[in-house]
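A protein chain is absent from this complex, but the other protein chains hold their places.
Chains here go by letter, A and B, matching the order in which they are written, and residues are numbered from 1 within each.
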Amino acid sequence: MLWPIDLIVLTFVIVTAVAAISVRDLLGTAILFSVYSFMMCLLWAVMGAVDVAFTEASVGAGVSTVFFVAAVFSTSRRTKD
Amino acid sequence: MTEIISLVVAKYNYWLYIILMMIGLYAMIAKNNLIKKLVGMNIFQTAIILFYVSTGYKTGATIPIIKNAHGGHGVEAAVIHAADYINPLPHVLMLTAIVVSVATFGVAMALCVRIYQRYQTLEEDELRMRLSEK
Partner (left out) sequence: MKLLGFIIVCLTGIFLLYGTSDLPDWGDPNSPASLHLSNHYIEKAVAETEVPNLVTAVLADYRGFDTMFETAVVFTAGLACFLLLRDFKPKQDRYYRHVPTGVVLHFKDKARQLRVGTEFESVDKDWVPSDMVIKTVCRILIPFIQIYALYVVAHGDFSPGGGFQGGVIFGSSFILLAISYNLKTLMKRVSEKFLGIFSAVGVLIYVGIGVIAMIMGGNFLDYSTLAPLVPVDPGHIRALGMLGVEIGVGIAVMAAMAIIYINIVSQGRHDEGL
């Protein structure tokens, strides 16, 4: 496994995680959380864990984002912090 | 100097995983909104799963699916060496962990919707005020 790919994707993961908890709009949090899940899936695919990557792609970047967006639309979208 | 560089090269990925875990822990403790706390919990869970899966990696090995297992086209099955394949045991345990995390996330979202229906807010300090008034 090449170390440049590992380092770049890990940096993206950390930046997306920090951004997901700092934005004030909950819909933006949902989309950034989906990007975070997808970057994790890439990381596991590069490491050779193909079953785990498949599960995370279908669950995290699929169903979990839909639950999040459905809950945000049923409650409020703004947040104070 | 060279020993510092060799230390960094051997262990830098563990440091990045720990930074990710601490980001998730900070969001769970310090944020006010309930949904942001949930996002922090999920970041923490996936960071721990990442740490576990990375302990199974072997350099120069391939994915844990055995090639030519049923003796395709007259080639008989060769002897399988354990050093050629990545350790599959952490993958199995972490599959169950991912399933449990998505189930927990679904139930937590349902709880948030119910709290909003009852109290019309999702911020923790406002919830505490309304609970202490009752």
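Going forward, a residue touches a chain if its C-beta (ideal position, glycine included) is under 8 Å from a C-beta of that chain, and two chains touch if they have at least 3 such contacts.
Worth saying up front: this structure is predicted, and the values here are computed from it rather than measured.
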item: Identified contact with the non-displayed chain, of A:Val13, A:Leu43 or A:Ala71; value: A:Ala71
item: Residue among A:Thr16, A:Thr55 or A:Thr79 touching the omitted chain; value: A:Thr55
item: Chain B, residues in touch with the chain not shown (by the definition above); value: 10-11, 13-15, 18-19, 21-22, 25-26, 29-30, 54-59, 61, 64-67, 69-70, 77, 80-83, 85, 87-93, 95-96, 99-100, 103-104, 106-107, 109-111, 113-114, 117
item: Contact footprint on chain A, counting only the chain that is left out; value: 1, 50-51, 53-55, 58-59, 62-63, 66-67, 69-71, 73-74
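Here is the rule we use: only the chains that are shown with their structure count from here on.
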item: Mean-CA-position distance for chain B and chain A (Å); value: 11
item: Residues of chain A that touch chain B when the two form their complex; value: 1, 6, 10, 13-14, 17-18, 20-21, 26, 29, 33, 36-37, 40, 43-44, 47-52, 55-56, 59-60, 63-64, 67-68, 70-72, 74-76, 79-81
item: Contacting residues of chain B [partner chain A, same complex]; value: 13, 16, 19-20, 23-24, 26-27, 31-33, 35-36, 39-40, 42-43, 46, 49-50, 53-54, 56-57, 59, 61-65, 86, 90-91, 94-95, 98-99, 102, 105-106, 109, 112-113, 116, 121-123
